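Up next, subunit A:
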Amino acid sequence: MLAALIILPLLGAVVTWLIPSDRLRPIVLSVFAFGHLGITLRLLIATPPPSAGGWFNLDALGKIVLLSTSVLFFFCAIYSIGYLAYRLERSNRVLCMGLLICLSAASMVTITHHLGLLWVALETTTISMTPLIYFNRNARSIEATWKYLLICSVGVALALIGIYFLAYSTIVARVEPSLLLDDLIRDADKLSSGWVHAAFVFLLVGFGSKMGLAPLHTWKPDAYGESPGLVGAMLAGGLVNLAFLSLLRVYQLCLATREILFFQNALVVMGLISMLFAAIFMARQADFKRMLAYSSVEHVGIMAVALGLGGKAIFGALFHILANGLTKGVLFLSSGNIHRSYNSKSTDHVRGVLRRLPWSGGIFLAGFIAITGSPPFAPFISEFTVVSSAFIQGRAVVGALFLVSLGIIFIGMALTVLPMVMGEAPADSETTSYRDTIWTVAPPLALLVLVFVLGVWIPDPLMTLLRDASALLEVRQ
Partner candidate 1 sequence: MITIADQFLVLVLLINFVVLGTSRLIFSIRAVAVQGVILGILPALIHPFSWHLVGIISMILITKGVVIPLLLNRAVRSAEIKREVEPFLGYVPTLLLGAVFTALSFGFAGKLPMLAEHQNYMFVPASIATLMTGFLILTTRRKAISQVLGYLILENGIFIFGLLLAEAMPIMVEAGALLDLLVGTFVMGIVINHISREFSSLDTSRLTSLKEE
Partner candidate 2 sequence: MANSIIHIFLALVMPPLLLGVIAKTKAAFAGRVGAPFLQPYYDILRLLHKGSVFSTTTTWIFRAGPIVTLATTAVAAMLIPFGAHPSPFSFQGDMILYAYLFALGRFFTMAAALDTGSSFEGMGSAREATYSCLAEPTLFFALITLSRLSGSYSLSPMLVNISFGVWLNNGAALLMLVGGMFIILLAENCRIPFDDPTTHLELTMIHEVMVLDHSGPALAIIHYAAALKLFVLGAFFVHLALPYATGNPYLDWGLFIISMLELAVVIGIVESVMARLRLIRIPQLLVAATILAAFSTLLVIR
């Protein structure tokens, strides 16, 4: 069953490669996405035992990320049917293939407990996304692709060093050398602390740059800004979570090695820096896709702070994986519609969206409200959990900084989004034939509904899942 999770998308990749028709391909994509979603749900209900040797083990943390990725991917696939039908001027073979390969690699990241394999899978996602960013085939997108590829590769390379250091620490400690998470955790207190420390730093920087923590985020606005809406959605809602999952693995290890305090503080500091960075860059942002990219920086910051705070905030971090992923899907898909319809990303030209694209505009507005942490949407739950636990733990300064940057971000986003969706379209704005259709509106709408439901009611199974997951990250004496 676990194997199917990996193989099915690969199969799909092959099929999409063989299919000649650009019209047919997205439908096949959606079919495989649906299959993947089905398998995912099946696995969540009936979880298989860890594979022999413990290489593959779908634990609670993996489940959460797998679920959010699979759901998001499914809706992106549906969206691609309508979207790519409009973009028939160029072949979407590579796009569909890349998406499916990325999905397979992502599934691998979620189910493996072997750090080396984790790294391989993660690097695969990075590479498989590269051609997708270049989908628009213009100077800006090639630049974005180049920066994305090089910075992420270097970052992940650093992560590889970190993993090597861990491995070497086992050798130095003369325990049975292994990169299996469970073995490492078992022998944690024997490992030589010097190497482990260094490893943590390298892993933090490596996965952090993949995740987009400031100041390692520099590739993000370019990549998100220049790639098509659904690729942006996968990057911001999917890949970010994978990197975060890798960070969670490291966190588990830290917990075992009692080195946690440094790691937590580092996370809090980097998270706050990321939020402040995002706040600064979002104010007066004239390109709404770049704005979304910075919002993604903000939200990885939130997750990092939550993880660093520990305690109850862990729940917030884990729930934010879902909340942020789905909401980012809403925003990027609807912004893709807006971008296509105005053929511009500049807020000078994009005005009065509610008039031209009532549905996309409304969804985008709602997504803005959701992502800035207003009820009744899911991000509120996680963000408030973080704030309150910060104050309850007596770390008022962290809480205050957190709130301040949230406030600035809200103001910045409001000043960008509200003039965009409201008012009248300016006379000089380009008019295209692109309008809301059921295929391009339904997916973001469905995601929005999900975000809303999770904002008012967390189903019991999900709640237990989150509880188990946060149990894995509790400090144990």
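Couple of notes before you dig in:
What we mean here is this: a residue touches a chain if its C-beta (ideal position, glycine included) is under 8 Å from a C-beta of that chain, and two chains touch if they have at least 3 such contacts; residues count from 1.
On how the list was made: all candidates are chains of the complex that A comes from, given by their letters.
All values reported here derive from a predicted model rather than from experimental measurement.
Touch, as defined above, links subunit A to just one of 1 or 2 in this complex, and that is 1.
Interface residues of subunit A facing candidate 1 in the complex, by the touch rule stated above, are 114, 116-117, 119-120, 123-124, 126-127, 130-131, 134, 139-140, 142-147, 149-150, 153-154, 157, 160-161, 164, 167-168, 170-172, 177-179, 192, 194-195, 221-222, 225-226, 281.
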